[in-house]
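Chains shown are a subset, placed as in the full complex.
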Amino acid sequence: MSHNTFGHLFRVTTWGESHGPAIGGVVDGCPPGIRFKLSEIQAELDRRRPGTSRFVTQRREPDQVKVLSGVMTDEDGETLITTGTPISLIIENVDQRSKDYGEIAERYRPGHADFAYDRKYGIRDYRGGGRSSARETAIRVAAGALARKVVPGLVVRGALVAIGEKEINRDNWDWDFVNDPDNPFFTPDRESVELFAEYLDWIRKAGSSVGAVIEIVAEGVPAGLGAPLYGKLDQDIAGNLMSINAVKGVEIGEGFNAARLRGEENADEMRIGPDGEPVFLSNHAGGILGGISTGQPIVARFAVKPTSSILTPRKSIDRQGNEVEVVTKGRHDPCVGIRAVPIGEAMVACAIADHYLRHRGQTGRI
Amino acid sequence: MSHNTFGHLFRVTTWGESHGPAIGGVVDGCPPGIRFKLSEIQAELDRRRPGTSRFVTQRREPDQVKVLSGVMTDEDGETLITTGTPISLIIENVDQRSKDYGEIAERYRPGHADFAYDRKYGIRDYRGGGRSSARETAIRVAAGALARKVVPGLVVRGALVAIGEKEINRDNWDWDFVNDPDNPFFTPDRESVELFAEYLDWIRKAGSSVGAVIEIVAEGVPAGLGAPLYGKLDQDIAGNLMSINAVKGVEIGEGFNAARLRGEENADEMRIGPDGEPVFLSNHAGGILGGISTGQPIVARFAVKPTSSILTPRKSIDRQGNEVEVVTKGRHDPCVGIRAVPIGEAMVACAIADHYLRHRGQTGRI
């Protein structure tokens, strides 16, 4: 019931504005005895860090995360072990360019939340997007790195499947390529890189922006997570993904395509596998039936809108009710959706970790 | 943090199985002094009731809702007034056909949650779908009828925009037609009725089923509801809609199409209207920016998969690990998505009412 917290047993609370001294968060409810290295969290953060290619914002933030509580250091001096108490994460803001925000302070940028904030709170921290800055997502990624450790065997991976009007070729899907250093897009399709690069260069030069579609796949999720009604696993995955800035749509499994399928096409048949365990013959459901995981991979997709911070002048108004034109300069991503890949992974991992603990709590069956 | 509750200040808890003596729910946190007639709730329930056309399940349930607490009767003997205490709603199950569920008890129906339930709980009420029966949604609709009263001026309407591969023509959109007695589909397009009827008759005769896409529009939502991060209004709408059985995708505003638009196309420009109030020149955002309502109509869509209860035999397994074939007889909807229209309205209304109270609590600005 908090505006800045998600999860129930594995709970993440975040705080901080883009241009304050730091951003941070608290992970509460993490099981004790989980071992991790700070470098593992940092590696996840580095994946979403700005400034890594010409296709993302050039703001330079080292995004060095610190853990202030909730852990003890093992005898190797490096491995951290969770104690079961809240884990405080903090990242200092370094590159706060002392620019003049006077214009943004008064003018409502179209497609941004400026107007809505003012109507809600009557006061707004306009510097660098304030609370809705994409910087906040760094904490989600750090929390997700812990969440991955909560569920033994869990592997959560994401990939970008479309930028603007350009889509990947699914026949070329290669998970190994997604995090390849030569891949600035998290695309699983090596052949798409050149296509995306040309397209985005053109978009960037036009002072414009485009959206993207990201797909997250979680493997190693035990059957039984979730609940039939308002604790549906897909419900919480959908809510978590929709809580990412600029996300306008979420799908599980076949998603909107399911509406076009017939019952016998969509329902996943079952057989007994060679090891005597049940197997599904397809995965239209995306690993979740009736809100509960089936043991199949969980598949979710989400759509990110194009950023509204563009060079094209747009009609708007200011706080005083004057009609104005707005041009957003500053350092912004032509496609914010690219960096949303590790964020989406983190949000799915957090939802799964939470339901893993909830399922264990209610049923003791893990 | 309950598996059977949604909302924070306007909270709805439901209970009941398809074939138990009754289903019901508790609406807690409703403001005091709200006046309504039982017939108003009943009217909403009647819209989703089974047995109203040949395109929905032929199970006959009068679905008469009773209010057991939380209200006083006004002097007219008919108007109920909320007292601020929990409102208990109950609907007796009448038409529980005493059929033999032995087969379903042991066999996992493909596309259903049977397998997932057994893995989760180790025990399962298999009669009529148990807890995941669509009957549960009656309580959502009743709660939604109350939610509509919480926000002054709120109007939430829904319409079916696609069945299977068939879509409406948006140029024909007519809200008045949606609830027309001659309209068995909640379609806003009068010309689509014949198309849909023929298509569904064919599907039904083939022993098959199809999905649907529903669009919900909420007007009269004050600006300022929601919050920037994990209390996003669209996040809660998405979660609420995804909690409806068989829903596999949710969109806000442009939804997945937003990923294909460019920044200058997608961002809604603003001007000052003739009355001196801000106006938006378009509504790609679907009424929500940065998680907060802008005062524009809120637009959400969701995709419902085809029901898996079909006559076509499908491969599956049973509890003992034997491979079997499953044919679902029983009385089922060829397109469960049709009846999802009033349910979707109710879930959106509940999300808005909840955020209305939360916004008033934190800011006092309503």
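A and B label the chains in the order they appear, each numbered from 1.
Keep this in mind: a residue touches a chain if its C-beta (ideal position, glycine included) is under 8 Å from a C-beta of that chain, and two chains touch if they have at least 3 such contacts.
Quick caveat, the model's predicted, so the values are computed rather than measured.
Taken as a whole, the complex in this structure file is built from 4 copies of one protein sequence, with 2 shown in place.
Definition applied: only the chains that are shown with their structure count from here on.
Separating the CA-averaged centres of chain A and chain B is a span of 27 Å. Across the interface of their complex, chain A is touched by residues 1-6, 8, 14, 108, 110-113, 115-117, 119-122, 131-132, 136, 162, 164-165, 203, 208-213, 223-232, 234-236, 238-239, 242-243, 245, 248-272, 276, 278, 281, 285-286, 288-295, 303-310, 312, 314-317, 321-323, 337, 358-359, 362-363, 365 of chain B.
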